[in-house]
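Quick notes on the structure that follows.
A single protein chain has been removed from this complex, and every other one stays in its place.
So, chain A:
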Amino acid sequence: MSNNNASSSSVAVAQRAVKQLRLEAKIRRINVSQAATDLKNFCLQNAHKDPLLVGVPSSDNPFRPPKSCGLL
């Protein structure tokens, strides 16, 4: 009967949802203070290698047209 099919598929969906939630519930988590500190440290340690952050001198910028020399 269509009624049975509908209810058994709802149960199947609910079973899958519970199974997935069980998996997600048991993961190990670290404190926000630790996570945030690690993100901060990564940014600071790599800052000097970040052209968009520190700026790119014309000589190293493949996109900047070279300055013409005005020798007058």
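The rule is short, and it goes like this: a contact is a pair of C-beta atoms (placed from the backbone, for glycine too) under 8 Å apart; a residue touches a chain by one contact, two chains touch by 3 or more; residues count from 1.
Throughout what follows, contacts and distances are computed from a predicted model.
Per its UniProt record, the hidden chain corresponds to "Guanine nucleotide-binding protein subunit beta-4-like isoform X1" from the list "AP-2 complex subunit alpha", "50S ribosomal protein L20", "Integrator complex subunit 9" or "Guanine nucleotide-binding protein subunit beta-4-like isoform X1". Panel shows chain A; residues 7, 10-11, 14-15, 17-18, 20-25, 27, 29-40, 42-43, 45-47, 49-53, 56, 61-64 of it touch the chain omitted from the view.
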